[in-house]
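All protein chains but one are shown in place.
Chain naming follows the written order as A, B and C, and within any one chain the residues start at number 1.
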Amino acid sequence: MEKETARIEAFSDGVFAIAITLLILEVKVPPPGSGDLTAQLLKQWPSYVSFVISFAFIGIMWINHHRLFSHIKRSDNTLMLLNLLLLLGVCVVPYPTAVLAQHLGSGGQKPAALLYQGTYFVIAIFFNLLWGHVNKKELGDKNNETAGKISAQYAVGPLSYLACLLLVWISVPASLALNVVLAIFYALPPQRASAVIGRRD
Amino acid sequence: MEKETARIEAFSDGVFAIAITLLILEVKVPPPGSGDLTAQLLKQWPSYVSFVISFAFIGIMWINHHRLFSHIKRSDNTLMLLNLLLLLGVCVVPYPTAVLAQHLGSGGQKPAALLYQGTYFVIAIFFNLLWGHVNKKELGDKNNETAGKISAQYAVGPLSYLACLLLVWISVPASLALNVVLAIFYALPPQRASAVIGRRD
Amino acid sequence: MEKETARIEAFSDGVFAIAITLLILEVKVPPPGSGDLTAQLLKQWPSYVSFVISFAFIGIMWINHHRLFSHIKRSDNTLMLLNLLLLLGVCVVPYPTAVLAQHLGSGGQKPAALLYQGTYFVIAIFFNLLWGHVNKKELGDKNNETAGKISAQYAVGPLSYLACLLLVWISVPASLALNVVLAIFYALPPQRASAVIGRRD
Partner (left out) sequence: MEKETARIEAFSDGVFAIAITLLILEVKVPPPGSGDLTAQLLKQWPSYVSFVISFAFIGIMWINHHRLFSHIKRSDNTLMLLNLLLLLGVCVVPYPTAVLAQHLGSGGQKPAALLYQGTYFVIAIFFNLLWGHVNKKELGDKNNETAGKISAQYAVGPLSYLACLLLVWISVPASLALNVVLAIFYALPPQRASAVIGRRD
């Protein structure tokens, strides 16, 4: 069955790689004749901010997907469907990124940020569904330490992205800053991350 | 010859992964200054509906492609050409999806839905051609049970997508709903799917 | 060194898969409110023709790339650079395809077709450079029969695409038709192809 997992990983790698690379298409080129180019480029800071946060999110989601699949030995139909659900979320990311890029700093900033953070909240839930399935099936009996640490790190995912979402009503910049902090947290290996959230083993 | 199949799978995975990810590029961002962003985003429901149905179709087509190739041991020229024909269909999907996204709920809804369902009907035929070739070559003598179940599941493909296509003349929403039902049916593993269509082994 | 070739193939597969899938982005969606959608869709026949010819070209070029690499055991720097040159040609294809799609049947048809066929002529030369390097290095001493057959098939490549290019001055449709015939010729396995061109072994 090893070959099956290999193809799921290859397909997922493809989707992650394309979604992360398509992000740049949403950063628009200032057309010639629209004034000083340097000023035009600087005015596009919302595009750069959105691009970098989304790049970090997808990149670090890929690292976690990679960690997750290193625990999977057997493939099954539920795994394929839950993985497809996660990929649906990842594929969608360029859209809220583009919406945020065009509306950050203007009137539509709040709904744009809600869509953006809401997407990440839903992806965090999808990732937990996938992890829950893998955990139950692959590691259920062993209940080993690494699995526990990873579970702890992922369990806080939906809650913290929900916090990001709610923070939009108070402050869009603070909400985006929290998003960056979360990306850094998930970039940590599970051992260190569980130390951060004070989990004892 | 195993290596040859590996590269066909890698190329196919790439095409599936890109086609499924490009779908999001067709969901257009409401430009700033066009009124309340929330209302603008809600008005784009046809784009979201088209995106999700096409995502499900390509994703589940990939799962079936994956199942199909797990039965293939040897590669040949006909396999490569029939696979290329299937990939032609998959690559085309973002186009009818975009046409449907822009015309669903407006005057051009019927021709847009015909193009959309017609594409899926043709892809279902291509998939059956590929399966027929593999079945004859790889499993011809054995005539085994799994192959029979898969054949039964795929044989209904072109007919049911033809039903989708014909249903467009009566009701576009009903036709799209049937498309979703078919996606769920093909997401089932062959064993369960053959039970649904009442096949006895 | 086997691993090196594997990564070159993986990178090439990615480029072929993306270039072939991006082609569909150049088929434009008729905007709502521009009249009867069916008529609008039919008017876009140049886009469909360009898409299908380019899809066949890239797809069959991939099949030949695949055949070529099945003969390569060792990787070297020249191989990587010549392969990169071929990929440059493949990456460019969506551009002349889009130019042809927008100008076929209108005043700019001739320069558009020249750009299109010229691109294929250059790619055929690049492919021969790559094949020449592989042939000399991997099969030089053996001078075996298969290599001879493949050489014969590829040697006619630049010449026949040059014929396509020159035919543009006489008739654009005839030139495109010859392109399709060439694609079918290169889809044949080397044994049959060399029979077509009357080569004796």
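Throughout what follows, contacts are C-beta pairs under 8 Å (C-beta built on N, C-alpha and C of every residue); 3 or more make two chains touch, one makes a residue touch a chain.
Small disclaimer: the values here were computed from a predicted structure and weren't measured.
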Sole touch to the unshown chain from C:L87, C:V134, C:L167 or C:L182: residue C:L87
Across the whole complex, list the residues on chain A that are touched by the chain not included here. 9-10, 13-14, 16-18, 20-25, 27, 29-32, 36-38, 41, 52, 55, 59-60, 62-63, 66, 69-70, 187-189
If the missing chain were put back, which residues of chain C would it touch? 3-4, 7-8, 10-11, 14-15, 17-19, 22, 25-26, 77, 80-81, 84, 87-88, 91-92, 94-95, 98-99, 102-103, 106-108, 111-112, 115
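Throughout what follows, only the chains that are shown with their structure count from here on.
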Between chain A and chain B, the Cα-mean centres are separated in Å by 27
Rounded Å distance, chain A centre to chain C centre (Cα mean): 38
Among all residues of chain C, those touching at least two other chains are 14, 18
